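What follows is a set of notes on a single structure, which appears directly below.
Note that this complex is displayed minus one protein chain, with the remaining chains in position.
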Amino acid sequence: MKRIIIDREKCDGCLNCNIACISAHEEGSNFYTVNMQSPDAETRNFIKFDAQKGYLPIFCRHCDEPECVLSCMSGALEKDPLTGHVQYDESKCAACYMCVMNCPYGVLKPDKRARTKVIKCDFCDDKPDGPSCVKACPKKAIEVKEVSL
Amino acid sequence: MKIVIIGASAAGISAAKTIKASEPDTEVVIISKEDSIHSRCMLHKFLGHERDAKGISFIADDFFETNGITWHSNTTVIGLDAQKKTVKTHDNQDIGYDKLLIATGAAYFIPPIPGLREAKNVYGFRDLKDAQLLDSECNTAKNAVVIGAGLVGMDAAVAMLMRGLKVTVIEMTPAVMSLQLDQKSAQAYQQLFEEHGAAFILNDKVVSVDVDEVGRGKTIHLASGKAVPADVIVIAAGVRPAFSFTEGSGIATNHAILVGDDLKTNIDDIYAAGDVTGMAGIWPNAMKQGRIAAINMLGEKLLYEDRYALKNTVNFYGLTTLSLGNINPEPEENCNIFIREDRHNYQKVIIKNGIIQGVIIQGNIAGTGFWQYLIKNKIDVSGKNKDVFSLSYADFYDLNQDTGEYNYAV
Partner (left out) sequence: MNSNFSCKTCASADQKLETFISNLSVDTSHHRMEGQSVKCGFGLQGICCRLCSNGPCRITPDGPKGVCGATADTIVARNFLRAVSAGSGCYIHIVENTALMLKKTAASKGVLKGKVALAKLADIFEVAEADEHVRAEKIADMVLADLYKPDYVKMELVEKMAYKPRFDRWKELGILPGGAKSEVFAGVVKTSTNLNSDPVDMYLNCLKLGISTGLYGLTLTNLLNDVMLGEPSIRLAPVGLRVIDTDYINIMITGHQHSIFAYLQDRLIQDDVIEKAKAVGAKGFKLVGCTCVGQDLQLRGEHYKEVFNGHAGNNFTSEAILATGAIDAVLSEFNCTLPGIEPICDELKIKQICLDDVSKKANAEMKPFVFEEKETQSNEIIDAVIESYQARRAVVTLNMAADHGNDDTLTGVSEGSLKSFLGGTWKPLIDLIVKGEIKGIAGVVGCSSLTAGGHDVLTVNLVKELIAKDILVLSAGCSSGGLENVGLMSPSAASLAGPKLRAVCESLGIPPVLNFGPCLAIGRLELVATELAEAIGVDLPQLPLVLSAPQWLEEQALADGAFGLALGLPLHLGLPPFVTGSPVAVQVFTQDMLNLTGGQLIIDDNAKSAAETLDAIIEKKRKELNI
């Protein structure tokens, strides 16, 4: 499967991966027009800073054994057997947030607006050229690579 | 090989899926009482008329066909012969197995209170069937009483509030959801429910129920002397693992079916997973047990180690809470309690000797998944030398260079 491979040493915390992710999920927007102040502006990736380690990109791993899927009681989270990506079906989700509790890396979060859905990386699987965050990273700190499942 | 699974819920389905994913040729037979697979965690959405029966399913419509699984729906197992390796159903079929998984979950329990067991309008809130019966009651009833303000009782209450009933919740302890919340965080939910029309009677006990001439409970009497009128009554005072059909089979049980780390019972080829093992009462653990039992049934060895079950998330009216571990420690436990709050958030962390014992995060629970890992793995955070509320996965960040997956650096 394809996974976003992280080289944290290269990350400089510019947060363009955040913008790209928000834009990828705001229909018809681009880097100029994406509304960063909208209540629906949500990033699916996170950059943390640590005084010793520097910038730490936290991106959904689409885990080999995804704890989020194992905790989902509605069937909304499934690991796609073909792509290996963990996909989320908002229409099934019950907003119970067991998945938020179970992702060991703190990747998942409820939506800000109403807490009726989960904000999760979809690997931009609907985008022809792959993860938007990766394309937006000026440092190539994140890159898509094939890993064996 | 033929594997029979009793129960088509979290544990049963996750086991079947695991088996079919790794050995598609293994014959899998599932037997369950219901004919419509559903997630009981979404019963309130059904009762509240947010979703229909299909809408609370947690599997794809064609799950059984695509996975080549035989499903005996509407079928109750009433007996088990471990020698002959067969299970007996209510309609007198004997279904043979090479390996058996018992994933029959739990059933609600009605305390022996005068009138309560007899009254016809008393329902549990465990199954779709329960919810369907309640649903038709809600069409006419005005006053609903929920006995027990645990998660299940609150689910029932929220659904009936949505249906426009006047709902009174009666609870023995001084607060709602006392297993998951502390006083402060419980108060927030109570207030929200009250704003939506619910009434709470806490610190009180049902002592009897008046039953009318047609057998319906009408008035509920409390230890305090209060009397509450009721058209429909929901009992949410706890569940018991459901394994009565194993009687005489030789399977070792106490209040639950006893299993080892490999989730095998004392009898070879018979495994148990989910609520029926009494090890947890929550969905993720039932799923995981189902998965691990399946792997072991297929001859591999995988131990159930992720036993941690003192965990829950709550989401009512958009107020979300994460609750983990020992959240109401006794003074003699000598824990350090840290609390931080602002207008929108209440956070509490209980630490002893650098090890996190419990956590309540109410409000913004984004990215809080790491806490569970810290608690269940008893990770010492004292060396982090930082404000405990600022911890995140970043403090344990580690990458597996080959697979790109994360590890915990501890």
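In this document, chain identifiers A and B correspond to the written order of the chains, with residue numbering beginning at 1 in each.
The rule is simple: a contact is a pair of C-beta atoms (placed from the backbone, for glycine too) under 8 Å apart; a residue touches a chain by one contact, two chains touch by 3 or more.
Since the model is a prediction, treat every value here as computed from it, not as a measurement.
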**Asked** For the chain that does not appear here, which of the shown chains does it touch in the whole complex?
**Response** A
**Item:** Candidate in contact with the missing chain, chosen from A:Lys2, A:Lys53 or A:Lys112
**Value:** A:Lys112
**Prompt:** Taking the full complex into account, what residues of chain A touch the chain not shown?
**Reply:** 14-16, 18-20, 22-23, 31-34, 36-38, 41-43, 112, 135-138
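The definition used in the following text is that only the chains that are shown with their structure count from here on.
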**Message:** Distance between chain A and chain B based on Cα centroids, please, to the nearest Å.
**Reply:** 28
**Asked** Mind pulling up the chain A residues that touch chain B in the complex?
**Response** 3-6, 8, 46, 48-50, 53, 56, 58, 61, 63-64, 67, 70-75, 81, 92, 94-98, 100-110, 114-116, 145, 147
**Asked** Which of the residues in chain B come into contact with chain A in the complex?
**Response** 10, 14, 21, 39, 41-42, 45, 56-60, 282-284, 287-288, 291, 311-313, 315, 318-320, 322, 324, 365-373, 392-395, 397, 399, 402-406, 408
